[in-house]
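Complex shown without one protein chain; remaining protein chains in place.
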Amino acid sequence: MTSHAHPEGLPRELLALRVAQELRAGMVVNLGIGLPTLVPSHLPEGHSVLFQSENGILGLGGIREDGIFDRELINAGGQPVFLATGASFFDSATSFGMIRGGHVDVSVLGGLQVASNGDLANWMVPERGGGSMGGAMDLAVGARRLIVAMEHVTRDGTSRLMERCTYPLTAQACTNLVVTNLAVIAVEPSGFVLLEVAPGVTVEQVIAATNAPLTVAPDVHEMVL
Amino acid sequence: MTSHAHPEGLPRELLALRVAQELRAGMVVNLGIGLPTLVPSHLPEGHSVLFQSENGILGLGGIREDGIFDRELINAGGQPVFLATGASFFDSATSFGMIRGGHVDVSVLGGLQVASNGDLANWMVPERGGGSMGGAMDLAVGARRLIVAMEHVTRDGTSRLMERCTYPLTAQACTNLVVTNLAVIAVEPSGFVLLEVAPGVTVEQVIAATNAPLTVAPDVHEMVL
Amino acid sequence: MVAVLYDTPDDALEGIEDGVRIMFGGFVTAGTPSNLIRALKRRGTRGINGMANNIGFGDLLDELCEDHQLAGMIATFAIRASSAKKSRFEDQYHRGEVTLELSPQGTFVERIRAGGAGLGGVLTRTGLGTPVAEGKQTIEVDGVTYLLETPLHADVALLKAQRADRLGNLEYRGAGRNFNPLMATAADLVIVEVEEIVEVGEIDPERVGTPAVFVDRIVQCAPVEVFTP
Partner (left out) sequence: MVAVLYDTPDDALEGIEDGVRIMFGGFVTAGTPSNLIRALKRRGTRGINGMANNIGFGDLLDELCEDHQLAGMIATFAIRASSAKKSRFEDQYHRGEVTLELSPQGTFVERIRAGGAGLGGVLTRTGLGTPVAEGKQTIEVDGVTYLLETPLHADVALLKAQRADRLGNLEYRGAGRNFNPLMATAADLVIVEVEEIVEVGEIDPERVGTPAVFVDRIVQCAPVEVFTP
């Protein structure tokens, strides 16, 4: 398979918008590095989602783009941020107690591979070696609901959704929902269930881009963006 | 043995003074409930001993006796206290991390029984049942040096220093020094070593009041109070 | 979730039923939820399995024994080794009407922390060679033996802080912290009495002792007058 076999689907910003739609007022949400950090800008003005940042902030505001850099006020990706009203600071032990103890409602992580049993791999490409899990393993184990946001296929067209991950795992059976540029897919005990397709993408194209059995939900429909 | 068989020795205040002499500038010291709380008033003016209180204070000042009671500013015995300059507050997990982690130089605890192998019993009288160890077990295990301050014999004249404790233990082999109304006794690998006697008390009287072998140090002398 | 404000401590206890497991914050008088304890007494909830540092020692928990509301306690300070003074709890303990599990204070708070932080237990040397170790598993790590102490959870935590904002952020004062910030993490329903409630943003983010995520209900009231032991 080459990338030409698969449709483009959503650009990154719309993928982030679709993830943002999963968040509800009052939820405590942790966003991983990379694509997930685009999510907050797609929430409505005055939303009451409380963003947790693993480096010790509850009530993270938006990313600061006015050129002012405060080294002590950054998100987990090292970017300068604003604080939301009602924010608080704490150390890393408290932060991961919050995460591991099940006090975070939703974690949004990037992914390299997701298996139909919910396994996630997102911290190491074996060909490169080494790797970096940061807080991802704790988030995958501890968050009440895990959303993985990623491109559906790799640059060379290989599906990132498969029966069993071939990369080292982040955590077992942890993924609840996968949002990709092509589709929204739930991870159920029975495996992947296709809930939504991106505008202009067909169910058949998603099936073709997924390297695992895919149950099509009876009410499968196009994403409303 | 009846109490008439043993001398009176030091009153409580002088026992506390003798314990105070063990403390050095800059030490971090935790004082147990009861007799140990009398220790600070026997330190010289301007001393720099830093008192740790297990309920979450480093830099405890003296006991407040002006009748003003602030419910959030008490020692581990529930008594109102002043703060020393440079004090800090923290939660109980941090407090016991400090204690258990070996960051307290000296712990002074009351005792019911001390054995010649260093075992301490101080939280339960079996005839009464129940008991209360509070923070004593953690202090006995975690403090770098444990001083037990107690009366040498019970009201009915039975020695509190013995070969093996008969009461349930607080911790094993934890006691470094015993300061009583009759004597100062080190706990060495070889057992009890008599270092000092109280004014007016003889070495023979201490031996008679101790229900375990007692090595007399070559330089045994009267306490300098 | 945003914390819900209640008008009275009695209202704040709505839904609490017999047989509940309750963590009580506080160390003697400091950080003790005195109004919530009195409200629990008025409510008459029975079969309570309580967890608190102390009972019968400047707290108001012993009053729950007047009407036999307690089924048992996990505590560090419950029955004095010396002193003639006896609490109602001690009487009921000796008559076999309440159970008592004593936990060393550093172990007690760490078990609560483990319960709130998703950890499987606590490995400590505290309690080895004492009755505290009886019936418990020991684990060897790098040649040193540790006691395995299990996490504590509760259905409800009754806590006290100095101030709260309307989101549920808590600010503590002095030795009022003690077990409160840990218990806030380890109970399904966290109810906090505070001396003052302020608008969101009025508590300095640097001074928040318990972030809002842990707090479900808050009620403002002046502490009950208690006598120092």
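Residue numbering begins at 1 within each chain, and the chains themselves are lettered A, B and C in the order written.
Convention: contacts are C-beta pairs under 8 Å (C-beta built on N, C-alpha and C of every residue); 3 or more make two chains touch, one makes a residue touch a chain.
This is a predicted model, so every value here is computed, not measured.
Chemist: Looking at the whole complex, which of C:Glu134, C:Glu206 or C:Glu225 touches the chain that is not displayed?
Modeler: C:Glu206
Chemist: Of B:Arg71, B:Arg100 or B:His152, which residue touches the hidden chain?
Modeler: Of the listed residues, the one touching the omitted chain is B:Arg100.
Chemist: I'm checking contacts with the chain that's been left out. Which of C:Pro9, C:Gly31 or C:Gly121 qualifies?
Modeler: Only one listed residue reaches the unshown chain, and that is C:Gly121.
Chemist: What does the interface between chain A and the hidden chain look like in terms of residue numbers?
Modeler: These residues of chain A touch the chain that is not shown: 53-57, 69-74, 76-80, 89-93, 96, 99-100, 112, 119, 122-125, 128-138, 141-142, 168-172.
Chemist: Taking the full complex into account, what residues of chain B touch the chain not shown?
Modeler: Residue positions of chain B that touch the missing chain: 26-28, 48, 50, 52, 58-59, 83, 85-90, 96-98, 100-104, 141-142.
Chemist: What residue numbers in chain C mark contact with the hidden partner chain?
Modeler: Residues of chain C in contact with the hidden chain: 110, 114, 117-125, 139, 141-142, 144, 146, 148, 150-151, 172-174, 205-207.
Throughout what follows, only the chains that are shown with their structure count from here on.
Chemist: Name, by label, each chain that touches both members of the pair chain A and chain C.
Modeler: Output, common partners of chain A and chain C: nil, no chain qualifies.
Chemist: Of all chains present, which has the mean Cα position farthest from that of chain B?
Modeler: A
Chemist: If you average the CA atoms of chain A and of chain C, how many Å lie between those two points?
Modeler: 37
Chemist: Taking each chain's centre as the mean of its CA atoms, how far is chain B from chain C in angstrom?
Modeler: 28
Chemist: Provide the list of chain B residues touching at least two other chains, using ranges where the numbers run on.
Modeler: Nothing qualifies.
Chemist: Considering chain C alone, which of its residues make contact with at least two other chains?
Modeler: Answer for chain C, listing residues that touch two or more other chains: 113.
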